[in-house]
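For reference, the structure discussed in these notes is given below.
Removed from the display is one protein chain of the complex; every other protein chain stays in position.
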């Protein structure tokens, strides 16, 4: 991984054969980035996608081995059990430009992974919400 | 809705059964956020999508009731008739990870809605552009 910093803004280049979620999470741990937003593009492989089955409170999973364009990555960083946790959704395109997507468990960079990471100082942490069935963001302000 | 602030940057958590466009628009009205950018992810339902038919200057509409992953949300905040107005496009994924998308009229949070809102002080407002058939952004600088 290569990176650059401008104040609270980072460019993160996840290199070929590195795992995206693992690499960026380790980067957040190392840099003590507890809250923030991530977006990005690239070309990836070995993608583990999910779709949350709300009725059964479990993720339906799908593994895709092919080389895919990472057409969109959007996510956020919050604290879960005191550690930086990335929640991200992606869309990916195949060689016919057809798109799939969902919750991202993990993916490996096939060519490049180019990300924007904006560090923020919120008080966002996650706790299991039993009604939703997911660790949900908790913030001190409500509206 | 829960929220947190770091300078001109907000994290906005739209909770289960809240409407996304209505909730964030009301938040902008309350916080006097007139210009900015929004992105986000989540799991939604009761989605009203649109595709602009340029020849007929009307939106083709499609309503989807199913539970869907909100794989991408990108939008901006400008003033329209003096009030904060959100223009957003989304992509959504079903339980087979297939993706649909378009202009977002409204959607309800099915599990979570997690958004980044970056407030900006531009002079962006919208006026009907009769050639385009839409309320288009007006800015004082041209290039």
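Each chain gets a letter, A and B, in the order it is written, and its residues are counted from 1.
Just so we're on the same page, a contact is a pair of C-beta atoms (placed from the backbone, for glycine too) under 8 Å apart; a residue touches a chain by one contact, two chains touch by 3 or more.
Fair warning: this is a prediction, and the values are worked out from it, not measured in the lab.
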| Among B:21, B:44 or B:90, residue touching the chain not depicted | B:90
| request: Name every residue on subunit A in touch with the hidden partner chain. | output: 1-6, 9, 11, 13, 16, 23, 26-27, 30, 39-41, 43, 67, 69-73, 91, 93-99, 110-112, 114, 116
| Please identify, in ascending order, the residues of subunit B that touch the omitted chain? | 35, 37, 39, 49, 51-55, 60, 62, 72, 74-76, 87-91, 99-103, 118, 120-124, 131-134, 136-143
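The rule is short, and it goes like this: only the chains that are shown with their structure count from here on.
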| field | Interchain centroid distance [CA atoms averaged], subunit A/subunit B, Å | value | 21
